[in-house]
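First the structure, which I've put down as structure tokens, then a few questions once you've had a look.
Here the complex is missing one protein chain, while the rest keep their positions.
So that you can tell them apart, the chains are marked A and B in the order they are listed, and the count of residues begins at 1 in each.
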Amino acid sequence: MSTQTQTETDSTRRGFVSRLRASPFLSDLLSNRLALAGIALILAMVAVALYARIGALVGFAPTYAELQSSQFGANPSLAAPSAEYPFGTDIQARNIFDRVLYGSWLALKFGTVTVGISTAAGVSLGVVAAYYGDITDNVIMRTMDVLLAFPSLLLALALVAIFPNELGLWRAVTALTLVYTPRFARVVRGAALKVLEDEYVDATIALGATDPRVLVRHVMPNCLAPITVQSTLNFGLAIIDLAALSFLGFGAEPGSPSWGLMLSNGVSQGLLTGDWWWSFFPGLFLAVTVLGFNLLGDGMRDALDPRMREAVD
Amino acid sequence: MVSKRFVLKRLLLLVPVLFGVATLVFAILHLSPGDPARVIAGQRATDAQVAAVRADLGLDDPLWVQYGRYLVDIVTLNLGESYIIQRGTPILTILRARLPVTLELAIYGQVIGILLGIPFGIISAVKQDTLTDHLTRVGALTGISMPIYWTGPLVILLFAQFLNVLPASNRIASQFDPPVYTGLITVDTFVFGLQSGEFAAFVSAASHMLLPAAVIGVYGMALISRMMRSSMLEVIRQDYMRTARAKGQGAKITVMKHGFQNALIPVITVIGIQFGTLLGGAVLTETVFGIGGIGTMLVQAIEVGDYPVVQGTVLVFAFLFTLVNLGVDLTYSYLDPRIDQ
Partner (left out) sequence: MSRDIDRRAFLKAAGGAAAAATLAGCAADPDETGTGTEGSGTTEAGGDGTEATESGTESEGEGSTLTYARGNDSGTLDPQNTTSGEDVKVTNQVYDQLIMFEPGQTTLREGLATEWNLEGTTVTLTLREGVTFHNGDDFTADDFIATFNRFTNPDYEYYPGDSYVSAYGPFTLGNWIDSVSKDGDYSLTIELNQKYAPFLRNLAMFASSVLSQQAIQELGQELAQNPVGTGPFQFENWDTSNQRIRLSANGDYWGEAPQVDEVVFSAVGSNTTRAQTLDSGGADIIDGIGAQASKIVQDSSNAELVQQAGINVGYMAFNMAKVEAFRETKVRQAISHAIDTQALVENIFKGIAEQASQPIPSNVFGFNDDLSPYEQNLERAQTLLDEAGYGDGFSFELATFKNPRTYNPSPLQAAQLVKSNLAEIGIEVSINQQSFNPFLDYTSAGNHDACFLGWMTDNADPDNFFYALLHPQVADGELTEGQDWVSFDAEGFNTLNVAAWANRDYMTLVEEAQTTYDQTVREEKYKQAAKIAHDEAPWVFMDHAKELRGVANRVSGFVLAPISGPFLNLVSLN
């Protein structure tokens, strides 16, 4: 709706060649200290995630099964943070530190899938809508409007109820993918329309290029920057929303070391009993990870060509 | 200026969207596992009893009959009756009692967000690339990076547990039984206070409102200040601002005079869009603070399978959200006549 309205700015129009080159975008981005900080945070989280995941597979960190099952006997229950248990233990005597580390693997993995699929779907729909226009455009975008007519978490909640329970976190992923796709479709459609305004695309078509060729070779590359920005910003949101669904009891399967689930148990059972570490550390990791993506996304948006920035705002 | 035709066109465009929304909600509920009749009949019911309930509710009818009936019901503003949460009570009655709870929370949150977000955004833009700017931006980004279900518990821990100065849950202490005029508890208790000269109930209601509203407000502040900053920068860069500055007016006055109003336009969009997010976020806030608004009711309804409640709540939310968005768009085109009508 409002985001697709087109205010013309007076800023200088750059030629498509210079826009095509990613370098100004990249160099702008790299000179942005906050964005760099974001990249650093994300890389750190990726390292943590890989450590926990590979460790679980190879054996230098607890396995997924160990993280899920209670550890009575091995550890005390609800121990406060100490040298041995840096983040304390939960009511099932599990080491929260190990669980939080593994949680970053889950968050990044499911975040990537959610954002990846909704980006792919949104890009296809958006480009097709912009290119073919008319009825195609209308059908696609009105459908997107219907999905956009719901507050996102609410739609996700309603959708989650459809999918069978045994899918666990995957049903949250599916629901959120459906929720996010329209946002990408809208951004990409807006960006693609601007690209299509350029004469050279008309020229390419006049020269006899086929539809798929025009779309893949000319339209999509030009939409890459706004798509990347949108994906980055949505990555943070996806992590928050996935955890929110787990928090409300509609996400990760029981016992899973997902941040949202740990927060949920820690808040409902541990907050008022003084066992603050139970929910504090999962939340902290969640917030730091999301902050990384937001810093980066924000910096990227600033580095973006003003013409494209409108589509993302 | 906004022409009548434009408004009319936008309203007409709403019809297919709302129709789609209604259809989607219907589809979602009918695809959900679990038999509503079993929900009503309970554990001790035999299959025959469950079947009787199903027949009584018209759930045996072909899907298209149910769909038709559903559409007619919506148009006539009959959203059905609750199965479980308030058995037999019309959904509209339930929503009328609970919607103000959620709205009140969202409004206070929004107000806090605006009051803090706009000044922060302006400061950040005017002092672009200074330490103040960086700190404000990082602060804002941190604000939107912390989920409400983490900050909520943190403030409960701090203010209710350690400092023990503010209540952690509910809307008002249990000894008060405030009259209901508007359903907005701070308003109702305040009016009652004016009438009786006894403001204890109001103080209780207000102190219960503080933490959840602040949590929502911080989140809103972050979004708004971020938007305010970038839109302010955009305006400052524009030619007429440069001209104004060249004329020798002080930077601050320039900003206030010319920049502010124009910069506000996209901010209004964000505020509007965010209101929908706030309504959604209310689900989480209410859960964390134990407030019986629409959010907690929805989660409960999904858990127990009270389909009419889920259906009605989601529909009303979507309707409100769509209306707010329309309002935003209209305001936007009113403020910025250049927008293609």
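Methods note: a residue touches a chain if its C-beta (ideal position, glycine included) is under 8 Å from a C-beta of that chain, and two chains touch if they have at least 3 such contacts.
Note that the structure is a prediction, hence the values are computed from the model and not measured.
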item: Residue among B:Arg137, B:Arg171 or B:Arg226 touching the omitted chain; value: B:Arg171
item: Residue among B:Leu8, B:Val180, B:Leu194 or B:Leu323 that touches the chain left out of view; value: B:Val180
item: Touching the absent chain when the full complex is considered, from B:Ile28, B:Leu57 or B:Val328; value: B:Leu57
item: Sites on chain A contacted by the missing partner chain, in the whole complex; value: 68-70, 72, 77, 91-92, 165-166, 249, 253-255, 268-273, 275
item: Hidden partner interface residues of chain B, rising order; value: 33-35, 37-47, 49, 52-53, 55-57, 82, 84-89, 94, 97-98, 100-101, 168-180, 183, 185, 192, 196, 198, 200-201, 204, 287, 290, 292-293, 296, 300, 302-305
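Please note the rule applied: only the chains that are shown with their structure count from here on.
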item: Centroid distance [mean C-alpha coordinates] between chain B and chain A, Å; value: 22
item: In the complex, chain B residues that touch chain A; value: 16-18, 20-21, 24-25, 28, 31-33, 134, 137-138, 141-142, 144-147, 149-150, 153-154, 156-157, 161, 168, 226-227, 230, 234, 237-239, 266, 269, 272-273, 276-277, 279-281, 283-284, 287-288, 298-299, 302-303, 310, 314, 317-318, 321-322, 325-326, 328-329, 332-333, 336, 338-340
item: Residue numbers on chain A that touch chain B, as the complex places them; value: 1-3, 5-11, 33-34, 142-143, 145-147, 149-155, 157-159, 161-162, 164, 236, 240, 243-244, 247-250, 260, 263-264, 266-267, 271-272, 274, 276, 279-280, 283-284, 286-288, 290-291, 294-295, 298, 301-302, 306, 313
